[in-house]
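Take a look at the following structure, please.
With one protein chain removed, the remaining protein chains of the complex are shown where they sit.
Moving on to chain A:
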Amino acid sequence: MNKLSRSADWIDQAEPRKPRKVSRLDRLRDAVRNPGFVAAVPISLLFIAGFLAPLTVVVLFAFMPPETFSLLQVPTLDNFRSIFAGTYYLSFVSSLELATCTVVILLVVCYPLAVAMVRIFGNKGSILAIVLAAPLFVADNLRLMGWMLFLVKGGVVSGTLQTYFGIELDSMLYTFSATLFGLVYIYLPFMLFPMVLGVSMVPPKLREAAFDLGATNAQVLREIDIPLAMPGIIIGALICFILVAGAITEAKVLGGTAVVMIAQDIQKEFTFAQNWPKGSALSVLLIAMGGALSWALFKRVDLDTIFGRK
């Protein structure tokens, strides 16, 4: 890795009699000439033009007067005032509620699965990972439509029950739980894969040693397995929470009108209502929430010490 900087040292040593003061400009030139910097240019440009700039526009629009389409106006807080005065907190609450429930369910469900994948299928891991990752390459709404056909009245579940067992079942769709189910299904891989990484960081020898010293199963789980797998667990939980808080399709396909999530409100403001500033202000609140959450979590759980302990 250091080969390149070392060869630069060697060039400097070729003329040792003229001790040249390295100016800030020289240092900048050296940094810019580094192949790593050059290689980073294309994706960084994409990041600036496709992520940073659009988000800046959203933030700026959040402070423009309501129902206007230009950025060249006097900044105002009207959008935030009308959001806090209105009923938008309801969709924020339901998004947060769904995100919390999804993350809790996924934590409980995915941990044993991650352990099974690492401990039992260690060598077959890559094939299993491909089989489990493949559904990510099928559009979310198509897979949710599959669940819709599965759960709808007259669908796979209620049709089977009625035909073979004579049990009448009402539709299971268009409820809070149906939305939650869809979210758990769609975001399961986003929890499972980081967790698998986390669980595979636990050295088997440490567990054996603990067992040899007389630790019980529960003690090993509490003192070794979970703390050492924590980085993966936290990253998985964080990704899921942020993505679910901004999710939209699950509530639309499986939730009907029972649940309104915040991303639906944002979309409505941008499209039907044509109120860009208000949609932007809602987006800013959502982004700020996600950002604050990740900051608080990363601050509380020091990733460096956990990684460094390895």
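Going forward, a contact is a pair of C-beta atoms (placed from the backbone, for glycine too) under 8 Å apart; a residue touches a chain by one contact, two chains touch by 3 or more; residues count from 1.
Basically, contacts and distances are computed from a predicted model.
Think of the chain that is not pictured: of "Spore coat associated protein CotJA", "Sodium:solute symporter family protein", "ATP/GTP-binding protein" or "ABC-type spermidine/putrescine transport system permease subunit II", UniProt labels it "ABC-type spermidine/putrescine transport system permease subunit II". Only one of the listed residues, A:Cys101, A:Ala210, A:Leu243 or A:Ala258, touches the absent chain: A:Leu243.
Contact with the undisplayed chain is limited, among A:Leu25, A:Val108, A:Ala139 or A:Ala218, to A:Ala139.
Of the candidate positions A:Ser23, A:Thr163 or A:Thr257, contact with the hidden chain is made by A:Thr163. Contact residues of chain A toward the unshown chain are 1-5, 31, 34-44, 46-47, 50-51, 53-55, 57-58, 61, 71, 112-113, 115-117, 119-122, 128, 130-132, 134-150, 152, 154-156, 159-160, 163, 185, 188, 204, 208, 238-239, 242-243, 245-249, 252-253, 263, 266-267, 270, 276, 279-280, 283, 286-287, 290, 294.
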